[in-house]
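Please see the structure below; I have some questions.
The complex is shown incomplete by one protein chain, all other protein chains being positioned as in the whole.
What follows is subunit A.
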């Protein structure tokens, strides 16, 4: 009797502990990464791009899903990371991939600090407009500073060194892909720890009730700004990965369209959950690749219809809806 009770207590709590520490997520990332490698060996460039954008979507999730800040300008952080890594490689000769990623992380965090300082000054509609203005400002600035960024031609000739002197970045993009999946796994674990930490709880509190958080003695502005910097670091890593794998940085990495698409991916997967962010990215980008090859404008119609459908019928996104269904299914027999 005691033993069976013990088991019934430990069995779910073990699963729960695994889920909490994010090991299941890492396992899923590695599994999906390996499947991608085996199933689409000729399309690793696309898969690497998916990983890079997944990092951007995770970073939007941090501010939108966890803190409740609606932003349409998050590509600014991604682009800052990409340009940071690219400029470090082209103008300063920093071609070690890990160092480039670190530069991207710092550039993204800095961009996060700057845009956070601007965007968090307002609320509601004004906040949304500020975020749009920020992404356009970054875009125009990068376009104007063509001596550094290559302007509308893009920053090309980024030549990352071989990894630890051993693994070359080959034509097939195998090294870049493996590096990307490893990065995503690491970032996922760190973020899982972050969102379960007291700080993560505080962030959720800010989303739910700012006044109450203020009454408890915490500054919601400080929490949001810190989250913005962290989110910038994550997006910056994604940007750096994209720069390393494609060896080009274009102005489209700083575009309003990328910001809006990334937000769509997040909502498609489900806000407020790291799994949702990644699922949304993968589904969206695989769909996009197949459909837009046929006709880019049909793709736009489909995205629009998909968005309307998600808002009307599955406001929690794919992951959130699946979890809700699973919950209902599990409860019914009991």
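Definition applied: contacts are C-beta pairs under 8 Å (C-beta built on N, C-alpha and C of every residue); 3 or more make two chains touch, one makes a residue touch a chain; residues count from 1.
In this text, contacts and distances are computed from a predicted model.
Student: For the chain that's not shown, choose its UniProt protein name out of "Branched-chain amino acid ABC transporter permease", "Pyridoxal 5'-phosphate synthase subunit PdxS", "3-oxoadipate--succinyl-CoA transferase subunit A" or "Carbamoyltransferase".
Tutor: So the chain that does not appear here would be "Branched-chain amino acid ABC transporter permease", according to UniProt.
Student: Return the single residue from A:91, A:123 or A:212 that touches the missing chain.
Tutor: A:123
Student: Per the definition of touch given earlier, which of A:98, A:113 or A:133 contacts the omitted chain?
Tutor: Answering carefully, the residue with contact to the hidden chain is A:133.
Student: For subunit A, which positions touch the chain that isn't shown here?
Tutor: Residues touching the hidden chain, for subunit A, are 64, 70, 72, 118, 121-126, 128-130, 132-134, 136-137, 140-141, 143-144, 256-257, 260, 263-264, 267, 271, 297-308, 310-312, 315.
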